[in-house]
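The complex appears here minus one protein chain, its other protein chains still in place.
After this line comes chain A, so read on.
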Amino acid sequence: MAMAVRAPLVRTFLLSPTSSSPSPSRPLGAPATCSVVRTRRGISSSRRLPLRANCRPLPTRAAVAVDSPGTGSREAESDSPNVLLEVTDLTAVVAESKQEVLRGINLTIREGEVHAIMGKNGSGKSTFSKVLVGHPDYEVTGGSVIFKGENLLDMDPEERSHAGLFMSFQSPVEIPGVSNIDFLQMAFNSRRKKQGLPELSPIEFFGFLDPKLSAVNMDPKFLNRNVNEGFSGGEKKRNEILQLAVLEADLAILDEIDSGLDVDALQDVAKAVNGLLTPKNSVLMITHYRRLLDYIKPTFIHIMDYGSIIKTGDISLAEQLEKQGYRAISAA
């Protein structure tokens, strides 16, 4: 049987421009605004400490979901750390089917904070992270995202990366024919170029890379393999963290970085992530398990359900979740 095929017209994907239209109606039971906890003044002094510190002042339950966006009170808190990411009423649909997935997300992340998002399968966690990095599968239909004072939604995915945003994929794609080291070097040099810095030669780059490899405890032989090709689930995750280490992002979104990791690998990855944390940068991690939160201590935990954040709290939320499941949360 023969087949003759003609190429379809080359597709282009565009993110729709940020719309300022009000967010569409919300499901019953979801709070009218699900904005993030306002941090208290007291937190800022301890924020200079490593984030793994156990005894960090925590936001109280009372502080949860009380602010509407746009009250203008945030900037008044001049001594709290700078806002890194501010998501307001973000709605998004699947580009192809126009099916709504994100239904009004509000989230504020400040420098030095660690946030965790938990939530049922299919609640929209990965979609949220992919929308933040500009994945062409989705179309933003409303709301705004400000990253480091700039409109993130106006930027191309590569510009978002250059601006300091990084997402580790839940399922990183394999790229046959492109070696891992070439890929890392391309990514690194793209950013250098953007910063007006000279690109590093392969040898200089290897010198730069070597300590990063040890930081994630990765065998250098993975550098000569094709990107993610034939990597085990855990190896792929480790490779994502290596990329994060190379790109030194300000905000790292880690989508289920713990799934598929054995205990040792989880510790390696957590150690590497903690090692990358400074008072200036932040992590947003998505996870189903408390185990990861024992290693990378979150400042806040958010529960996502049906495309929006329905609850925000501290580590106790994860404990409650583990004991009682999501039913207890949504009932609350």
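Note that a residue touches a chain if its C-beta (ideal position, glycine included) is under 8 Å from a C-beta of that chain, and two chains touch if they have at least 3 such contacts; residues count from 1.
By definition in this document, contacts and distances are computed from a predicted model.
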- line: Not-shown chain resolves in UniProt (candidates "Conserved oligomeric Golgi complex subunit 4", "RBR-type E3 ubiquitin transferase", "SUF system FeS cluster assembly SufBD core domain-containing protein" or "SRP54-domain-containing protein") to "SUF system FeS cluster assembly SufBD core domain-containing protein"
Statement: In the whole complex, of A:His162, A:Arg225, A:Lys271 or A:Arg291, the residue touching the missing chain would be A:His162
Task: Write down which of A:Phe183, A:Phe205 or A:Phe231 is the residue touching the left-out chain.
output: A:Phe183
Task: Using the touch definition up top, pick the residue from A:Gly122, A:Pro136 or A:Gly230 that touches the left-out chain.
output: A:Pro136
Field: Footprint left on chain A by the chain that the document does not show
entry: 1-11, 13, 133-137, 156-158, 160-162, 167, 169, 172-173, 175-178, 182-183, 186-187, 190-191, 194, 226-227, 243, 247
